[in-house]
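Take this structure, written in structure tokens, and hold onto it; I'll ask about it next.
Yeah, one chain of the complex is gone here, protein chain that is, but the others are all in their spots.
For chain A:
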Amino acid sequence: MTVLILTSQEDVTADLVVAELRERNVPLLRFDPADLPGQAGISTEFERGDFTGYLSTDGRLVSVNSLRSVWVRRPGQPAAHAPEPSEWLTAECGQALYGMLYSTEARWMNHPGAALLARSKPWQLRTAHRSGFAVPPTLITTYPRAAKEFASQFKDIVVKTVSGPPPVNPPIALPTTRIDPETDFSGVAAGATLLQRYIPKTADIRLTCVGGRLFAARKTAASGQVDGRYGFYGHLWGAVDVPDRIARAVREYMTLGGLAYGAFDFAEDEDGTWWFLECNQGGQFGFIELETGQPIAAAIATWLAAPRTA
């Protein structure tokens, strides 16, 4: 039985898991949908109730009926490397590939349907609340007046991107940024805007959930530091225990989302409360593993290598 890893060649974080699987002699196929068609190929046939399918890349051929699991790591857009790429070709190849994989009994980390839902910030906040996390008051709006009222109510607020930075060249970043409540909110009418009450934090917490296993890491925040991803103030990530209440909420969240993997970000305040900020269903883990030594790649490999249940 084979593990299928959907990712790009340059994704060195995936290498951590590839190496774990190789060490355990677990068959694997690393496949980038961007190489389809061309360097990679697929074929599937539905005949008289039977279903067969194959994937090939770099001289390897795997039957989809032999897949035990699929790890959606950082796949390229289907057909992105085609000689004449187009939205239509991406749709054709994407539906053929993923439709074929959906037809198997393989376990997913994470299923693209669940991933699509879990990327949505409003869904994340609602689900986090239902799961029992502390969630900062948040407004997502295109109404400047609503933004102004939110700022007046909570005084100290931040702005975040809803979906991530735009794909522009040169690339830009949109760090979480504190906003003066007297600022001009007219630009809110030009795009959905996410405002959130600022949580003065003593530390950033990154909790990585792999199946049922939890790996939490803590990094002390510098005075006034808002977005822990940006700026280096001499603080490193260190492993930290997971409070029982948080562990229960994480498991509830993962169940509600149908997720096998999630990287949770929390802000720890001076009372020790972990405030839910977001859960990245495909979040990075390499930087945590490198700094803390937590065996996250090994846990992913263990989950992927487990026998499928159906």
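Operating definition for what follows: contacts are C-beta pairs under 8 Å (C-beta built on N, C-alpha and C of every residue); 3 or more make two chains touch, one makes a residue touch a chain; residues count from 1.
In this text, contacts and distances are computed from a predicted model.
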{"item": "Omitted chain (choose from \"ATP-grasp-modified RiPP\", \"ABC transporter ATP-binding protein\", \"Manganese/zinc/iron transport system permease protein\" or \"Lipid-transfer protein\") - UniProt protein name", "value": "\"ATP-grasp-modified RiPP\""}
{"item": "Residue among A:Val159, A:Ile205 or A:Ala221 that touches the chain left out of view", "value": "A:Val159"}
{"item": "Which residue of A:Gly113, A:Pro137 or A:Gly187 touches the chain not shown here", "value": "A:Gly187"}
{"item": "Sole contact to the chain not displayed, among A:Arg24, A:Arg145, A:Arg229 or A:Arg308", "value": "A:Arg229"}
{"item": "Residue of A:Leu174, A:Val242, A:Leu256 or A:Ala306 touching the missing chain in the full complex", "value": "A:Leu174"}
{"item": "On chain A, residues whose C-beta touches the chain left out of the figure", "value": "9-16, 18-19, 22, 28-30, 58-59, 74, 119, 147, 159-167, 170-175, 177, 185-191, 193-194, 206, 229-230, 263, 280-287, 289-290"}
